[in-house]
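Every protein chain of the complex appears in place save one, which is left out.
Now for subunit A:
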Amino acid sequence: MIAETGHFALILALGIAIIQMVLPLYGSRRDDPQLMAVAVPAAQAQFLLVALAFVALMTAYVTSDFSILNVYENSSSAKPLLYKISGVWGNHEGSMVLWVLILALFGAGVATYGRNLPRSLQANVLSVQGAIGVAFLLFIITTSNPFVRLDPAPFEGQGFNPVLQDPALAIHPPFLYAGYVGFSMAFSFAIAALIDGRIDAAWARWVRPWTLAAWMCLTIGIALGSWWAYYELGWGGFWFWDPVENASFMPWLSGTALLHSALVMEKRDALKIWTILLAIITFSLSLVGTFLVRSGVLTSVHAFAVDPARGVFILGIMAVFIGGALALFAWRAPLLRQGGIFAPISREGALVFNNLILVTACAAVFVGTLYPLALESVSNEKISVGPPFFNYTFVPLVLPLLLAVPLGPFLAWKRGDLYAVAQRLMVAAVIALAAIVIVFAIQGRGPWLAPLGIGLGVWLIAGAASELAYRAKLFQASAAETWRRFIHLPRSSFGTALAHAGVGLSVIGIVATTAWRTEDITAMKPGETTEIAGYRLVFDGVSERAGPNYDEQLASFHVFRGDSEITELHPTKRQFTIEGSATTEAAIYNAWGGDLYAVLGDPLENGAYSVRVYFNPLVRLIWIGAVVMFLGGGLSLFDRRLRVGAPKRAAAAQGRLADAK
């Protein structure tokens, strides 16, 4: 029954989505408030129905109902509860249901909290959301139905890929999807604006919170994936320029650009057409990412050709939405009037520079990811585009942008004074230079670029701090006055500073671990010792242990620094019985200044084991930086001036005031 309930709920959701797509749009064209009003309950009902389907699927997973093909193929009764739950989105069909669930959630959010939007704008936005919902619900129902039954029901499931049985990876997809799909809001708002042929600063104010929320989720989602790869894949890498990573990185880059251009639009009513285009591009890249990952085209162009139903369907969705949006853009964008004139050296100018670099960097990732696929399908030539390509193209592009980040917030709108900005950043520049000199002195023989990289990170952090110090008039006014100013700074100022400082932290982490990581690959017998980065590891041998759905070999290392024992490390190898595959679990000790990272390899002759030990300096800053960016986004999101409901409440308060008079 549960499966059938879920299935029917999906079909009903499709029906509702069709209504949500058609009636409000027709209503807004006819200026019919009743038809437009259909959008709100439709979006809410669509969300409830998709949620019902999702809960049905989750129930099937939690109760291990192997009469459902999807559960049988991706679960087993012995699996811990967390992974039964995450198993729902650990496969193609279930992850598409999650995709649509998040889409419907955002739609219901606009329906419920967007009552202060102009009626026709809200109707059009929800109509476009409905259209996206129709496309993907149709995709699920026709090509990727998770509720297909098996008869007779097998006694036990086939299990779940062991590398996915991990806490970070359990919550990685929901965050990633919330980011991907969240950009659909910016897209829907852009299309709605084009349909209306009208766009103003208020539009940007409505769009920005949704974009910011999506961006925050995507930031955390990408960071979780990277953190997981770091400890699970067993060689301590954190980013591989893999097509699947790039698929989530491209929307992040253009989404970051969108956040900044929407700022210009909100404050200065400029860059309107560009912001609309960027909103379309960002969601298009989310669709491209979905296509890359979901169609199988990455496995190989030929695998795609063998079973093209899903891939072709998503290609069709892409063609309709991207093509349609760009056509609408070409037709309607000239109607939008440009406002807000500014000089090249100004806050707006800095944000244009930001957008130029981010979009070009995004294009570099796009070309690097898709070129081999395109080349193979056109000429059958196979080439590889690996990390070195991105190091040559992406990295040099982004460096000047990072250098310029601290300047932006100091520049005045309309016309800025670069000389004055330079003066205000003098302290930050001195700190960064000092960092370069100190690091250069400490590192001795090492890559000469590394101290500069660390200096860049310090520059970003010190620059962010300088901005807050300047706005609080630190050392310009009395301590009490500075404090009063500091606590009254708008939250979005703190948000900007935190987000930029977070980028600095990540830069430091990336540079430090890339430049100075050390490794030791040895064969060790019990009782033997190896040394790395001032730590001494004594190997105690390997013991067997049984987990819930795996057997593992557990190695023991005693870690010494000098004469004192600091910790024990227990890297393991796990054999998953049902799935018939193995994983390695690295043991990581968060030492001062970096991670001590140990991996157990295969047994060699005469009782020895191959062992790999790494020291990854400052590597955690990479993900701490991402968390700081997330917090910065959160602070901006909860800035009163930005909140969607705020203008309404302020207006209501004024109304009451007027009544009182």
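Everything that follows uses one rule, which is that a contact is a pair of C-beta atoms (placed from the backbone, for glycine too) under 8 Å apart; a residue touches a chain by one contact, two chains touch by 3 or more; residues count from 1.
By definition in this document, contacts and distances are computed from a predicted model.
Undergrad: Not counting the visible chains, the remaining one has a UniProt entry; which protein name from "ABC transporter domain-containing protein", "ABC-type Fe3+/spermidine/putrescine transport system ATPase subunit", "Cytochrome c-type biogenesis protein" or "Autoinducer 2 import ATP-binding protein LsrA" does it give?
TA: Per the UniProt record, the undisplayed chain of the complex is "Cytochrome c-type biogenesis protein".
Undergrad: Given that one chain is not shown, which residue among A:Gly234, A:Gly255 or A:Gly633 touches it?
TA: Missing-chain contact among the listed residues: A:Gly234.
Undergrad: Kindly state which of the options A:Leu138, A:Leu375, A:Ala404 or A:Ile624 is in contact with the chain not pictured.
TA: Only one listed residue reaches the unshown chain, and that is A:Leu375.
Undergrad: In the full complex, which of A:Ile19, A:Ala37, A:Leu397 or A:Ala429 touches the chain missing from this view?
TA: The one listed residue touching the chain not shown is A:Leu397.
Undergrad: Could you tell which one of A:Ile2, A:Ala51, A:Ala78 or A:Val163 touches the chain left off the display?
TA: Spelled out, the listed residue whose C-beta touches the missing chain is A:Val163.
Undergrad: Any idea which of A:Ala3, A:Leu57, A:Met250 or A:Ala364 touches the chain not displayed?
TA: Selected residue, touching the omitted chain: A:Ala364.
Undergrad: Name every residue on subunit A in touch with the hidden partner chain.
TA: Residues 73-74, 90-92, 95, 158, 161, 163-164, 169, 172-173, 225-226, 228-229, 233-235, 237, 240, 242-245, 248, 293-294, 296, 298-299, 303, 306-307, 341-342, 344, 352, 356, 359-360, 363-364, 367-368, 371, 375, 379, 381-389, 392-393, 397, 521-523, 573, 581-584, 599, 601-602, 604, 610-612 of subunit A touch the chain that is not shown.
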